[in-house]
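Structure incoming, see below.
One chain of protein is taken out of this complex; the other chains stay put.
Lettered A and B in written order, each chain numbered from 1.
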Amino acid sequence: MIDFIQNTLDGITIGAGYALLAIGFTLIFGVLRRLNLAYGPSIMIGVFLGTFIYLHFDAGWLPVAIATVIGAILAGIYVERMCFWAIKEGAALASMVSTFAIWMQLEELVTVIFPERTYKFPTLGEMDYLEFAGLEMRAEHLIMLGIAVLMVGLLHVLLYRTRFGLSVRAVSENPAAARFMGINTGRVIFRAFILASAIGGVAGFLLVATDPTVTPKFGLQATFKGLIAMMLGGMGSIPGAIAGGVLLGIVERHMQAEFGAIMRDMAAYALLFLFLIFRPGGIMAQGVAAREAAALRRV
Amino acid sequence: MDEHLVSILTNIGGFTFIALSAYLLLLTGEISFGQQAFFGIGAYFSGIVTAMWGLSMWAAIPLTMLAAAFSAGLVGIITIRLRGLYFSIATLAFAEMVRLALVGTTWQVKIDGEMIGPNGSEGLGNIRWALDNNIEANDFMWIVLITLAIVMGLFFLMERSRLGSIFRTIGADRLLAETQGINVTAYKVAATALAGAIASLGGIFYAHAQTHVYPENFDVMLGVHSLAYGLIGGLGTALGPLLGVILDIGFLEAVEWVQGYRMIAFGGLVAVLLIFMPRGILDERRVHRLRMAFRTRKTEPPPAKTHDPAAS
Partner (left out) sequence: MTLLQVDGLTRRFGALEALADVSIAVNEGEVFGLIGPNGSGKTTFFNVVTGIYPPSLGRISLGGLDIGGMPPHRVSKHGLARTFQNLRLVPQMNVFDNIWLAQHQRPGMSLLDILAIGGRRERSRRHEVDTLLEKCGLADMRQSLASDLPLPDQRRLEIARAMARNPRLLLLDEPAGGMTPLETQDVARMIREVAAPGRTLIVIEHKMDLISDICDRAAVLHFGAKIAEGTPAEVLSDPQVLDVYLGKQADHA
């Protein structure tokens, strides 16, 4: 029993990182209705920039974190300009394949500059385990959870209390109407991209700092973890992204503990597959009303 | 022929099958991230048939294509309600489950003192049908290329028949297709099954050319590449995917100094190409124009100084 609770707890903390990735994905999908496969790889650019200043300047975790976020934003801007801004509306497939091409490009760029298989990344410092009623928790996990909650709170304020948030929601709801109301959709998309990349940068930093090895496969992992978590929660929904991330974290953790790494990944994909078949709207789907609305949009 | 060239051409042939399978689904408007699963099923299934059961590759081809069509059709039926991105992600999830299942599967039997069969992440080795039958690399290349020519020929025939137009109509406008009396569900399942069979053909040749395959050969990178081939080469004709494969593999081979930086250059090139040609080089409009130009030339009286070998 105590193991079960422990694993669940660990799952939630990892899941918080996944949730942040999924939020970034969902934000971009919301304003663009297109999939950004290069999301994980652009975060990876940030992570490697962080590694770089850590190895060459022996920087502490805070400058590394800042470098990670900046790197992710710069790579995100590159992706947005190449794959979304430049490709006209109606060519969603071209956009998606283009993000894949850029992904390949970024991944190879990183392997050329960083030829070793793995690199070290700073931790949040040597910290003790916190113990409580037989459960233990790594302090940096607790910090990670705290930062994730803080980020979600900030994001909520940004989306529901600011003019920028209003325009993001308007574009997500109905881009044509938003444009008609004088919203510069291109600029909103650009800014949403920067926001998503920054969130992704924080998520990337937290995930790598608690498991401090960096590999070029990080891009692939980040893309797929974020994608699965987003789909589990329901595309375009931020509460869904959080729920999806946490669910993914918990399931992965339990499967890992019981059956090992292959079954962990298998379970993640099986869960995704089952959700898509039986509940494609995700955890937060709204049933009949949403389906009727979709039917109205068909013609 | 130069050994290196033979292996390149064999590779181009093998990958064109999976690119064609992704292209077929693109025609019906579906983006599959999962064709590598059927490529992998093709490689493993045919490898088991020839290496473990001792049958010839010629027997393995129909058996494998049937098995792949069946499993792809099943996936098509299960995912029939999913559209757009949901379908893409479901195929991705399926393909990753297949790959992980291969990693987790060990089933070996002793044949002639050797352990043969799938061995987890060590893959499936000893697929020696070509070696045992003294089929040289050069001959094997011709087997692959001739099969490819047949499949491409069938694609051209399909695109001239109503079936091709039905697929394109479903892809362009599903609702219109339904009101035109097209049973979209049935055609989609058929297209999925057919695409699975075509992808498996690539896997069969890949396995028998390599003699050893690993689950990691069939990861998502292969699937997305096969999608990208069709989109780079163009969605207007079955030549598009072939052109995409030739560009990718040919580019890598032709420009040796790019070796280590291949994707930095190629990835950028693809991204730029897609800005100007969002439906690929040979898109519907360009194919239409080429066809028109060809047709007017055919109907006009031939100019005096043509060097048409067929006419002389």
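To be clear about the criterion, a contact is a pair of C-beta atoms (placed from the backbone, for glycine too) under 8 Å apart; a residue touches a chain by one contact, two chains touch by 3 or more.
Predicted model only: the values in this text are computed from it and were never measured.
*Asks:* Using the definition of touch stated at the top, determine which of B:5, B:146 or B:172 touches the missing chain.
*Replies:* In the complete complex, the chain left out is touched by residue B:172.
*Asks:* Contacts of subunit B with the missing chain: which residues?
*Replies:* Residues of subunit B in contact with the hidden chain: 157-158, 160-163, 165-166, 168-169, 172-173, 175-184, 236, 284-285, 288, 292, 295.
Note that in this section only the chains that are shown with their structure count from here on.
*Asks:* I'd like to verify one number: the distance from the centre of subunit A to the centre of subunit B, where each centre is the average of its C-alpha atoms, in whole angstrom.
*Replies:* The answer is 32 Å.
*Asks:* Sort out for me which residues of subunit A touch subunit B in the complex.
*Replies:* Going through subunit A, the ones touching subunit B are 35, 37, 82-83, 86-88, 91, 93-98, 100-109, 112, 220, 224, 227, 231, 235, 262-263, 265-266, 269-270, 272-273, 276-277, 280, 298-299.
*Asks:* So in the complex, which bits of subunit B are touching subunit A?
*Replies:* Its residues touching subunit A are 26, 31, 78-79, 81-82, 85-86, 88-90, 93-94, 96-97, 100-101, 103-104, 175, 220, 224, 227-228, 231-232, 260-264, 266-268, 270-272, 274-275, 278-279.
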